[in-house]
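Handing you this structure, nothing more for now.
So, chain A:
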Amino acid sequence: MTGTTGAPFLVGAGMTGGYGHGVNIIFDCTIAVDKGEITVIVGPNGAGKSTAMRAVFGMLNLSEGEVRLDGDDITSLSPQDRVAEGMAFVPQTANIFTSLTVEENLEMGAFLRRDDISRTMEQVYALFPVLKEKRRQAAGELSGGQRQQVAVGRALMTQPRLLLLDEPTAGVSPIVMDELFDRIIEVSRSGISILMVEQNARQALAIADKGYVLVQGRNAYTGSGKSLLADPEVRRSFLGG
Partner candidate 1 sequence: MTLSRRDIILFLSVIGLIVLTGFLQSWNVALGIFNMGLISAIMALGVNMQWGYAGLFNVGIMGFVALGGLGVVIISMPPVHEAWAAGGIRVITALLVGGATIAAAVFGWSRMAKGRVRILFLVALLVVGFFVYRQLFDPAVIAIEAISPAATGYLGGLGLPVLLAWPVGAALAAGAAWLVGKTALGLRSDYLAIATLGISEIIIAVLKNEDWLSRGVKNVVGIPRPVPYEIDLQNSDSFVSLVSGWGLDPVPVSTITVKLAYAGLFLTVLALLLWLAQAALSSPWGRMMRAIRDNEVAAEAMGKDVTARHLQIFILGAAVCGMAGAMMTTLDGQLTPGSYQPLRFTFLIWVMVIVGGSGNNFGSVLGGFLIWYLWVMAEPGGLFLIEAVTAQLEDGHWLKEHLIKSAAHMRHLTMGVILLLVLRFNPRGLIPER
Partner candidate 2 sequence: MDTLNALVALANFVLVPSIAYGSQLALGALGVTLIYGILRFSNFAHGDTMAFGAMATIIVTWWLQSLGISFGPLPTALLALPAGALATALLVLATDRLVYRFYRRKRAQPVILVIVSMGVMFVMNGLVRFIIGVDDQRFADGARFIISARDFKEMTGLREGLAIKSTALLTVVVAIIVVAVLFWFLNRTRTGKSMRAFSDNEDLALLSGIDPERVVRITWIIVACLATVAGVLYGLDKSFKPFTYFQLLLPIFASAIVGGLGNPIGAIAGGFVIAFSEITITYAFKKTALYLFPVWEVEGLIQLLSTEYKFAVSFAILVVVLLFRPTGLFRGKAL
């Protein structure tokens, strides 16, 4: 908790890169997350939203730019090492162990921890009560929304300082989506910073402290969630009027 005052908790600054040795997908892209806040990346299909998030998490080769977490340069760390540094990532698909029970999923989330994990598990159950009911069931048998809760719960078990969510509401019904967003707000209130990629831009910006609109791998608009929602330019181009 010794970050330079004024600097954001996490920043990926001027990132340019792509997968493997292929073409670049993001160009001079900057994403910053402030402590305890919710930051959302939105934009049209193929804008490189998920790619930008993966860049922050170390899943692609950056040719330019750097990533700093709480003041420390983590650009050269592997995703696994970033987990140890307090980042947790929830992929969009295949984000649970389907054949393991809900409880085992949570245990695996805490695999690196050597201390008592029962308190964290109780916190996760408090956040997602339905998971406690289904703790002995195979995670693959749950509904889409419940699976997402397991996925988020698994990530929370590492006691992260920063949670990365890749389209957490993809493929779930609007009611479940609202519910998930409520939970995400709750998580952020507990002091965990959140970076989220969302397809449902309007709803996501509504709960966001800060938003980034990416277009073709570049920063197009940046601002608070409210200001972006109010920006007529953004509304016309990305929010459907």
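Keep this in mind: a residue touches a chain if its C-beta (ideal position, glycine included) is under 8 Å from a C-beta of that chain, and two chains touch if they have at least 3 such contacts; residues count from 1.
Picked so that all candidates are chains of the complex that A comes from, given by their letters.
Being a predicted model, the structure only gives us computed values, none of them experimental.
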- Just give the number of the candidate touching chain A here, out of 1 or 2, all from the same complex. 2
- Query: What part of chain A is in contact with candidate 2 in the complex they form?
  - Reply: 79-80, 83-84, 89, 91, 94-100, 104, 107-109, 111-112, 154, 158
